[in-house]
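Supplied in structure tokens, the structure appears directly below.
Selected chains only, in their assembly positions.
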Amino acid sequence: MNTVGFIGLGIMGGPMAANLVRAGYSVTGYDLAPGGVERLREAGGNAGGGVAEIVREADVLITMLPDSPQVEEVVLTPGGVLEHAKPGLLYIDMSTIRPDTSRRVAQAGAALGVRVLDAPVSGGEKGAIDGTLSIMVGGAADDFAAARQVLEVLGTTIVHVGPSGAGQTVKAANQLVVGGIYALVAEAIVLLEASEVDPRKGLDVLAGGLAGSRILDLKRETMIKREFRPGFRVDLHHKDMGIALAAAREAGVALPVTGLIAQLIAAARAQGHGSLDHSALLKVIERINR
Amino acid sequence: MNTVGFIGLGIMGGPMAANLVRAGYSVTGYDLAPGGVERLREAGGNAGGGVAEIVREADVLITMLPDSPQVEEVVLTPGGVLEHAKPGLLYIDMSTIRPDTSRRVAQAGAALGVRVLDAPVSGGEKGAIDGTLSIMVGGAADDFAAARQVLEVLGTTIVHVGPSGAGQTVKAANQLVVGGIYALVAEAIVLLEASEVDPRKGLDVLAGGLAGSRILDLKRETMIKREFRPGFRVDLHHKDMGIALAAAREAGVALPVTGLIAQLIAAARAQGHGSLDHSALLKVIERINR
């Protein structure tokens, strides 16, 4: 389990692969953009010659890709991961994608003897660099046990939450709660300011009581100052809300608040704030009122 | 400042008045229901002969009443608090009511030389008994300074958040955030369970990351078990959402998520869960799906 293939060396995947090199793994990477591979080499990893080569030589394969269609293309199409995988490969998809796509990938893998885990993360670029991600893992218990050592290089909270797709479902639940709390804090700020109450004092009280949250702790000061440097971009949260609604549709449940929050985040994007931090949801609630 | 009049000796007001007795204040109380006065006497307080008598003798008057109409009646109508108040009285209304009512009471008081603070609390019955309430105070800085000693008997977090009505506005903001987080956690649970993911494991992950909140910390276990003993009753939260929407209307702002959450809490009540803990919002999200 010493040879790791890593496909997708972007903002998240790049530092994650570098951490694996640092931990002693032999990492061969691949990315459509040449910069990612270059940085991996500088960190001590190897440049892979393509998906086929990387997959054939890997004991563990990790993908970190933007969305469901990219995972489908890299993994399921002819010439992709599964076509070249040797039986017994442990394949960990750490992308945030739709749970039903994760399940399809896992089933296709199982038919070929490939062990597949879905393992989306939270914690952002900083967590990727520091190796302090939270990792939600779906798949078989055995495969989770086999992957644990590798995952512990990448994150500090690593939880096996259920069968294939379960990691994605938990990530979707996480994102709907996060998006919703931003909207609520935004409405609180708008109400306080319109009532000529100092929002700093008001949110201090909220943070100390039952309304308290990690978001209030970490973001209330920057939200009050309207500083929206990412952090986690609105565009990505917009993508994730699409996944959350798709997950709900797939599971056959209706989530009314999530349905509304998804549109407010879509509004942040429509207003041109896609590259700002997701706390910029405050700008949407403000704009509704101006 | 040693003589305290206390009107409203219910679930919250009763133990608050008793705490003041214990701290050495001479407390005279009044309540429409005889039980409250009786308990105050047992705790060492005095039974007041009516609003007029209590108000005339008090250095500090505290009211803890159910809603805006009761405060208006006890304070503003003929025979009420303001008619009998001596100039200089420090009057602290600790009820949760509409900010505009608090402002009207403060203005009417000011015209008579009565110093009025709005000082709603959070922390529930337990906080009232233990003297650990959070108290959000609106009014003049001088009056807040004068009231601090008394308030410190009742709570541990005591914040002067702005002019008259500001205490109520902060309380309204608190309640809209709390109601909203319950709805979000409920939607997360429903999504996880419908996807056959263990909600305990899923919420553990959420609690450890950016989705983390006091509510997840304190209530996720009871919500998963469907234990809804109050705590803070749905009926009261329904009242408070009415106040939040009235405060938004008064301030001239639109709060779309709050507008939806208010209806979901109204649904909890319509479904007969008014006496359950407000975390029973989970029952509403479940019922939408069955």
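The letters A and B name the chains in turn, as written, and every chain counts its residues from 1.
Everything that follows uses one rule, which is that a residue touches a chain if its C-beta (ideal position, glycine included) is under 8 Å from a C-beta of that chain, and two chains touch if they have at least 3 such contacts.
Note that the coordinates shown come from a computational prediction; the quantities given were computed from them, not determined experimentally.
**Student:** 2 identical chains shown; how many in the complete assembly?
**Tutor:** Of the complex's copies, 2 are shown; altogether there are 4.
The definition used in the following text is that only the chains that are shown with their structure count from here on.
**Student:** So the centre of each chain is just the mean of its C-alpha atoms; given that, what is the distance between chain A and chain B in Å?
**Tutor:** 39
**Student:** Taking the touch rule as given, give the residues of chain B at its contact with chain A in the complex, in rising order.
**Tutor:** Going through chain B, the ones touching chain A are 99, 122-123, 134, 136, 138, 157, 159-163, 165-166, 169-170, 172-174, 176-178, 180-181, 183-185, 187-188, 190-192, 194-198, 201-202, 204-206, 208-215, 218, 244, 247-248, 250-258, 260-261, 264, 285, 288-289.
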